[in-house]
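A single protein chain has been removed from this complex, and every other one stays in its place.
The block that comes next holds chain A.
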Amino acid sequence: MARTDSQSWLSSLMSPSPIAIAVAALLVLSIPLFLHLVIYRSASSSTIPSFLLVGPSGSGKTSLLTLFERGRHAETRISQAPLTVEVSLPVTTTTASSPYRSANDPSNQIHKKFLLADTPGHGKLRHYAFDSVIKPQNLKGIIFMVDAADVSTSSGGTSNEALRQAAEYLHDLLLLLQKRANTKSPRGPTELPVLVAANKLDLFTALPAPLLKTALESEITNMRSLRTKGLLDSGIGMNDLDIGDEKEWLGEGGEGKFDFTQMDEVNVSVTVAGGNVLGADGPDVKQWWDWIGSNL
């Protein structure tokens, strides 16, 4: 009798009685919701485009962040942790899509928002920046800030330490972008423009933007040639699969003079623009806003 009981119970479950239908509907609707709530706890807001702010320590990234966010800069110290803020583009800046919009488009009135992610510039904490490049979340562009006043030749005589550090960071960043573009991963945007922002142009020792561009290019050329002659890595022998892997060099095959236009091949367009966050005449960041707007 037990068998028939269970059979009858099962058959009643399978039969289209209203209770069975109600229970089934309840389960079907609630289980996915429950799973969603449990597993996907924090949904990232990936609809807003984001920009990444990198650069050597002391170049003014966190000051720029506060300036963009609140309209006047706040005092800042050395950053130890990355920070992401929501910034709205000022209404006067035109975006790339504005020629295609009519004059009465209501979206012209609202401020366009984007996320600006600031990373620490200290040598030991650069992995935050590199992680954000490797795993981008709707990344539309990278802003590389350089302190233009520090980078000009100092009185010390030795080839400038700050210029070397900035060039090295930029080289690593561009190499990472090149590698990523070459591996053709399905995720990630196909092109990622880079803006080299020359900060602190209000100081009189600052290099103007075109000079900074040539200085960086020549330093990167030096660095690239020296890296080819450098020692092998300690990680080479550890993984046998790596032996066949060739090291990648920045630009065209790693020879000759490096130029930022060489990066256009991998869809990384590099622009150099100047400005200043602090200053006696107030902040002048119009070129940077324009670049952000055109890449939004």
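Throughout what follows, a contact is a pair of C-beta atoms (placed from the backbone, for glycine too) under 8 Å apart; a residue touches a chain by one contact, two chains touch by 3 or more; residues count from 1.
The definition used in the following text is that contacts and distances are computed from a predicted model.
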Choices "SRP54-type proteins GTP-binding domain-containing protein", "Dynein light chain roadblock", "Response regulatory domain-containing protein" or "V-ATPase proteolipid subunit C-like domain-containing protein" - which one is the UniProt name of the chain not shown: "SRP54-type proteins GTP-binding domain-containing protein"
Of A:E69, A:E191, A:D259 or A:D290, the one touching the omitted chain in the full complex: A:E69
Hidden partner chain, touching residue among A:L52, A:L89 or A:L115: A:L115
Residue of A:S59, A:S79 or A:Q178 in touch with the missing chain, whole complex considered: A:S79
Contacts of chain A with the absent chain, listed as residue ranges: 39, 41, 62, 65-66, 69-70, 74-86, 115, 118, 120, 122-127, 153, 157-161, 164-165, 168, 215, 218, 222-223, 226-227, 229-237
